[in-house]
Structures are given as C-alpha cells and as structure tokens.
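Read through the structure below, which is laid out as structure tokens, and then see the notes.
Heads up, one of the protein chains got dropped from this complex, but the rest are sitting where they should.
We just call them A and B in the order they show up, numbering each chain from 1.
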Amino acid sequence: MSTPTRIRSGAMAFSEVPVIPCNDECLLRAGNTNCGGCGMSIGLTMLGRALAEAEDTCTLAIPACCGAVTAGAFPTTSYGVPTVCTTFAASPAVASGLAAIRDINGESGQVICWAGDGGTYDIGLATLSAAAERNENLIYICYDNEIYGNTGGQRSSATPHGARTTTTPGGKEERKKDILAIMAAHGIPYAATLSIAHPEDFRRKLLTAFGMSGMRFLLIHSPCPTGWKSEPADSVALVRMAVASGLFPLVEIFDGERYRVNVEPDFTDPAEYFARQRRFHDDEVDLEATRRTCRARHERLRFLAESFPA
Amino acid sequence: MPVEVVTGNHAAGYALSVAGEANRTARGAACGIYPITPQTEIVERIAAFPFTKGRVVAVESEHSAMGVSMGASLAGARAFTASSSNGLAYMVENIMTAGFYRLPIVMVAVNRTLGPPWNIWADQSDTLMLRDFPWIQLYCSDNQEVTDTTLLAFRLAEDHRVLLPVLVCMDAFIVSHTQGETDLPEQADVDRYLPDLDLPHRLTHDDPRTLGGLIWPDVTTSLRLETHEAMGRVPAVFEECRSAFQDVFGRDPGGMMDTLEVEDAEEILIASATVATTAAEVVKRARAEGRKVGLVKMRMFRPFPEEALRRACASARRVGVLDRDYAAGLGGVWWQDVRAAFQGHRDDVVIQDYLVGIGGGDVTPGLIEDVLEDLRGRERAGPPVWTGIATEKEVMV
Partner (left out) sequence: MVEIRIHGRGGQGGVTLAKLIATSRFLQGRSVQAFGLYAAERSGAPVQAFCRFDDEPITNRNLIYEPDHVVVLDPTLVALGITGGLKPGGWILLNTEESPASFAQEFRGHRVATVDATAIARGHGLGTRSVPIVNTALSGAVARILEIPLEEMLAGLAHLGFGGANVASATDAWNAVVTAEILAPPTEPSSDGARTPAPAFRGPSFVSGAGGDLPGIRTGQWASEQPGRQQYVPPCNDVCPAGNDVQGFLHALAEDRVDDGLEILLRTSPFPSVCGRVCPAPCMAECNRIQLDGAVNVRQLERLAGDEGKVELVPAEARPERVAVVGSGPAGLTAAYHLGLYGYGVTVYEAAPQVGGLLRSGIPDFRLPPEVLEREVDRIRSLDVEFITGSPVDRIRLLDLARAHDAVLVATGLQELRGLQLGVGGSDVVMQGIDFLDRVKRNEVTLNGEDVVVVGGGNTAMDAARSALRLGAATVRVVYRRTRTEMPAIEEEIVEALEEGVVIDFLTQPLSLEAEAQADGDGSVHGLRCRRMELGDPDATGRRRPVEIPGSDFDVRCTRVILALGQSPDLSVFPEGTEVREGEALLGLLETPLYAVGDLATNDGTVAAAIGSGRRAAMHIHQTLTGEVVPQGERTRVRSDVDQWNDEVIRSGALRMHLFERHPVDMGESIGMDRRATTFDEIHAGLPDAGEARRCLSCGVCNECDLCVTYCPEGVLKREGHRLVFDYAYCKGCGICVTECPRNVVFMSHL
C-alpha cells in the first residue's frame, strides 16, 4: 500500500469547536445537543442522581436514537460515563458482552442499555427478548417518546392510537404495543414503568433495579416537545397528566408474576393531555374510548396487584 | 496435543477456544454464538469448552452474536465468533461496526454460497462482500492452516499497531467438514504465543469516553486515514507474528501469500483457499512437463498485498485469476484487486478472470488445466470466463 498523500480539505472544518476539559462526574453533561424540554434529558439526569445516591456507576450501551446523538461529536462526549453507541438493534447484545466481562472480572457498576422506543419496541425487540430470556445481568431502560424522534418523527409501535406522525399523516390507526407485558412475560426479575413527573417513584425504582441482578426492564414515558408538537415547558406536566388519567400506569412486575400499582390514577379527563400536543387532532382521538381503555387497563392491573401482590 | 484427525470446523473451534482461554490471566474471553450450516460444529466446540474465565452466550441471531462479542471486546476481553453465508449477511451491520470500533475480534467464516435459493456449498462471495470494511481477511486451504491462522489472527489483531478485527475463512465442507490430520497446539504454547490482551480504548470508568457517537466530516476522514495506516502496517506485523509462531510452535504457519514456481513463470495462476491447493497440483504437473507456469496462493485478501503480488508476478506475461465468487455486473472479486494492483505499474500483462467452483462446484485439476490452457492462448484479456456449467469448454464465453 502506498503512503497516502493528503490534500487539504474544503473551506469548512466542522470539528473546530472549542473543547471543554472533562471535569465533572455527572452522567449527562450540559452542553449537549438535546432539544430544550427533552424528557430523555430529564431521565438521564435523574438516572445520574440515582446512581450517585447509590454510590454506583454505569456503562451505557445506546442504540441508534436521540440518546446516541446526545453524546455529541467524537472525541467529545456529553456522557460522563463510558458509553458505546451500538447499532440500532444491538444494544442488549453488546450490553450482554459488557456485563459478562464485568461479572467474570468481579467488577462493580451497572451496565445499562439506554434506548428509545424504536430500538426497543421495533427493531431491537428480538435482541431485547433474547437478552431477557437469557436473564442477562443488565438494566434495559427504554425512554419511550412514542415516535422515531431522531429521524424527525415517524410512527413506531409505541406511537399511540390517533397520533399524527410523518408516516401516519392521518393519525395512527393501530394501538400502542404493550411492551411492559411483553417484557414481563419473559419472567425477568423486574419490569417497571417510570414517569419523570413522579421523581420519587422514579428514584425508588432505579434504586430497586440497582439492588437486583439479572435482567431489569424500565420503561420511561418520555415527552418529546419536537415530536409531540408541545411546549417544551409543558413536558413534565404532560406526562404527569398521562399518569393521572391512566394513560401511562405506573406499575412494577416482579419475576413476571407479582404486581404492584404505584400510583392510583384519578382518571383525570385526558382531553387536556391531547389538546396540549399538536400531534393529536380532535377528530382523530376517541376520548370516550380512551377513557374506557384506561379504566379497563387499570382495573386489570389492580386485579393483578391484588391477586398476585409483590 | 498430538496430531489428530479432525475436521476444519473442529480445528477452528479448538483454536478460537484455546486463544480465548489464553486470556484468562487478563480480562478473560467471551463470545456470542449462533449456528448456521456449515459452521455449526465450531460454535458447538466453543460452547463445550471449559473456559476458566470466559462466557459463551448463545444468542438469537448472528447480528447479536457479533453484538455480544463486541460488548465483550469493548470491555477488554478476547472476543471471537464464527458464521457463514447469509449469517454473515445478517451480521453485516455489526461486522462493519466492529471494524469501525477497531476491536480485535477474530471471526472464523466458513465460506458458503449466499442464498436464496439455498445452497450450502463452498463459495467466497459471502466474506468477499465484506471487503470494504476495516477487517483483515485471511483465507485458508486446510485444517492446519485454519488452526494456525486463527491463532496468528489474534496476535495480529491485538497488536497495538493494528487493532483491527480478522476474518479467518475456509471453504464449506471441503475444509469445514473434511477430516484431516491436524496438529492442535497445547494450551501452554498458545498461552506463550498470545500475550494478555490490552485494548487501549476499552470502556473504563477511569477514562470515560464515548465510542460510536457522532462525528464531523473532517474527523471522519481522519479516522479513515488512521484505519488506512493501521491496515498499511498489517503486512509487516503479520510477518512478525509468523516468525513468533515459528518460535513457539516450531512450524511456519504460512505467509500472506505463498508462491509456487513463479520465478521464471510466464503464466501465473492466482488463487486462494482449496482452489489454490488443487491448482498447485496442476502447476507442479505442468512444470514437470516443462511449461513455465507458476502459482500465487493468496491467503491475505485485506489488506490486499499489492506490492508482494507484483513482485511474485514479475516474470509473468499472463495472469489467470481463479475466483470462487461472483460480483454482479463485474465478475470475480479477486480479479478486480489483482487488476488494480498492476494498474499503472505494468500494462504488459494479460490478467484474465476465471469463475470456478461457483456455488460449491468441484474444482478439479482438469478444470484448472483447461484454465491454464485457455490462459496460454490469450494475447489480451477478455471478459470473465465462466466454468462449471454443463461441460466446461462449451460455456467459456
């Protein structure tokens, strides 16, 4: 092979941005590229706090999703922990390898997959299912913003019925996949839903997960102002409404068979939740059916929690 | 361990396992495994190996097999896997990724025809489709070569001047399932040959970095150049690894390419894997008849050893490339690189492509003799010559 001759590049050197030396230990550093009001940012910040509280640390495996973009341009990074951005479907597999080597070396620290709903519900589901079936010693966290946000807002199987995306211009006709039930069906030690609007419950579930081993699946309802076409400042308020109205139940499932309902919804009218997101259009959301679904689902969960308590 | 009669798959499974085991004094070993005909025996061997400090993860797909191996490698462990054909195609995204991550993973690939329709026999089109990724590719022609090349591959991959993954390839059934005497090295010797893996960019809390985030065009270019330079160092490092191999195991594992009777040869055949060893029989016979023919047996496809190839073919007037592969709309894959190697250096050589043994067709000495015959009569190169359909001579187009 010949020695390469270098020809100077064009007029613009993209990479000539100032670099600030790393001097803090936080999980998500400021100066990242996430949108203002991003729910994933809040989730990461809360995850970082919980790790600090538990005097624990983590290695992140992030598939293609906004979370991978968050890192910023190589070699800089917005993550204060070792992080690998994997291919779209591969994060549970890569994390399995990381966790295996951690374990055979007797090392501490969590191995955490931080994935969007596209990587979780859709392209990565087989990989995730297999890692769950193997009960890999890792924590899988899906920040579910119900959309392919990284590509500009296309439907995923987490997109709720009625939501407009660029690939469901008339509102999605199908319902949202129940990923929690799917994951719990693997009989994994811990599966739980989290809301950033309930920080204490959020924190407790993370600490619970840190204290366990085997496959732990956490699902965060993660507002996306850009994809949801909502005010950034409303992010927390929206997911709070989702919990209150029963749209997003907060539950824990242990070993796939013992249930706990963490927050009793008051079945607040979800109308405001829909009205404050321009991805929903009045004539494309059946409010009555939504209320019925929420109540029925909650009754089922309550029955499970009462019949098979954690 | 004494010389045993085993299959190529057995040899590969053994070599991968003892190499992994050799890293038990460091961060251990792990791999993801997933079966595919004709590779299955390899992963069965790995699964059965009693690793002291290792984990074998039986995953749900080739994609994840490489995923697990990448994760293990990122954590600083010795990682490997094996696959074949459509399995490789399914794995492609992560194969590419392992290269971009600069992870010293070794993968044994059993070359099998890509489908559909389904065909389990030998054909190199599966691994050759990976030619543009940052992977070293080595092609073996027998069980011993598979064993030795696999061990050498780890040392080569893990050298800090290289840090690239390696594909070790063998022909389906002709090697993978063929019993032959094989010297399977002792663990103690393997331990001596393979130092503890020290991955400089492994993920660690001491130096938290992000691998695989975003990158600007100019940094991308810079990293591609870094990879290019690492590839450029491979031939020299390969020779060091070869020499160290001889020191430890007392035998030559073979070079990037091996030549036969090329010194004054007017016609030279270029071939790889089992086609090359069959061709050697033909070349020897032709030499006995006084014909000035030679053979270059290619083991290394990536990086493509251009200079060595030109040197080996210095005397040749005509070069026949035997491709057990097919690049649609073009012809043989090896042929392209051979032509490119001569381009601008010598334009007085006829470089003719012969597609042989496609889809696992048996490449007989007779066929190769026909090829030699055809080559000798050429004053200029023509389009690729297809063989293996009906009677060989009729289908030469």
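Assume a residue touches a chain if its C-beta (ideal position, glycine included) is under 8 Å from a C-beta of that chain, and two chains touch if they have at least 3 such contacts.
All figures in this text were calculated on a predicted structure; none of them were measured in a lab.
Counting contacts over the entire complex, the absent chain touches A, B. The chain not shown here is touched by just one of A:A30, A:A275 or A:A310, and that residue is A:A30. Among B:I33, B:L214 or B:L322, only B:L214 touches the chain left out of the display.
One chain of the complex is left out; on chain B, the residues touching it are 102, 160, 163, 200-201, 207-211, 214, 218-219, 221-223, 226.
In the full complex, chain A touches the omitted chain through residues 6, 8-22, 26, 28-39, 41-42, 45-46, 48, 66, 69, 72-78, 80, 196, 199, 225-226, 229-237, 278.
Definition applied: only the chains that are shown with their structure count from here on.
Inter-chain spacing, taken between the CA centroids of chain A and chain B, is 41 Å. Residues of chain B that touch chain A in their complex: 27-28, 30, 32, 53-55, 57-61, 63-77, 79, 93-94, 97, 101, 203-205, 207-219, 221, 223, 225, 228-229, 231-232, 303, 306-307. Of all residues in chain A, only 1, 3-4, 6, 9, 13-15, 22, 57, 59, 61, 68-69, 71-75, 77, 79-105, 109, 126-127, 129-130, 133-134 touch chain B in the complex they form.
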